[in-house]
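One protein chain omitted, others in place.
Moving on, here comes chain A:
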Amino acid sequence: MSSNKTPAGDPVPNRIHARPVPRPGRLVAAVVVLVLAAMAANALITNENFRWDVVWLYLRDIVVIRGVMWTLVLTFASMAIAVVLAVTLAMMRRSDNPVMRWVSWVYIWFFRGTPIYTQLIFWGLIAVLYPRLSLGIPFGPELFSFRTDDVITAFWAALLGLALNEAAYLAEIVRAGLTSVDPGQTEAAKALGMKDGKIMRRVVLPQAMRVIVPPTGNETISMLKTTSLVVAVPFTFELTYATSAIGNRNFLPIPLLVIAALWYLLITSILMVGQHYLERHYGRGFGTATGRRGRGTGPGGGKQAAIAAAGTVRVDITKEVTP
């Protein structure tokens, strides 16, 4: 400890200049890990069996690009349907009506409890189970009727299979999000004369989104890769099937697998960027990394932000309310 190097104007007159604790293990560990990483990279690049020339050739193949498009369509369309269904299921689970609660519970129980692969095969076989679909009065006369094959094509079977399964998982995420919002928020909104629907849309859901978005981003990334299972329907245009078909035809399965992996990685990376911005949007007003934070005004401003950023205190020490 010495103060001889303290520059003039330092607000801390007795600033500590101590030698750090020697940690030779850190350096050794870093070197070992770097060497291992270099070996792995070398093994990837120099191994001729990967056929990087073929990877580059087929990476932009029209069939592969079409596969990417179908994968994206399946991912986003099924997630969109699943989100709408999940919000409905979550609200049913919280309903005062016992029939609604029970139906929602059974739905989630069934679709979470059976493998997605099995469900997709079933959707593929729906035309065998129900050759004709009809619209009419329940248990009464029919008004319209269709051949199931004409209505539920392989694409729709795949889409419905993915969406209905995902909705069960998302419903639990949404429910957790809704439950996480302080009941005082609903009360305050009620006291202002807001109606239930408005309270849900304007007060509860926006706050629940902070809890809902991160795991939903995770589910979207997971869905991207689950789409490769729709071959069970069978739907054969998406990325995994398209690439493996080329691979089997050319007797070059490995480079085509690498192509699929690279495309999945690229899309996942883009999704992660999108998720980051969504989380920032719904995190506003909740302390970390919001746009208007860091102005350095008010007790929650700069000082507290700096203390929080240091990560050495777990609670907001300037807040006078017990959380």
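One rule holds in what follows: a residue touches a chain if its C-beta (ideal position, glycine included) is under 8 Å from a C-beta of that chain, and two chains touch if they have at least 3 such contacts; residues count from 1.
As a convention for this text, contacts and distances are computed from a predicted model.
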item	value
Chain excluded from display, named as in UniProt, from "ABC-type polar-amino-acid transporter", "Pyridoxal 5'-phosphate synthase subunit PdxS", "Nitrogenase protein alpha chain" or "phosphoenolpyruvate--glycerone phosphotransferase"	"ABC-type polar-amino-acid transporter"
Which of A:94, A:132 or A:202 contacts the chain that the document leaves out	A:202
Contacting the left-out chain in the complete assembly, out of A:121, A:194 or A:278	A:194
Contact partner of the left-out chain, one of A:47, A:114, A:145 or A:185	A:185
Touching residues (missing chain, whole complex) on chain A	182, 184-185, 187-196, 198, 202-203, 206-207, 282, 284-287, 290, 292-293, 297-301, 319-322
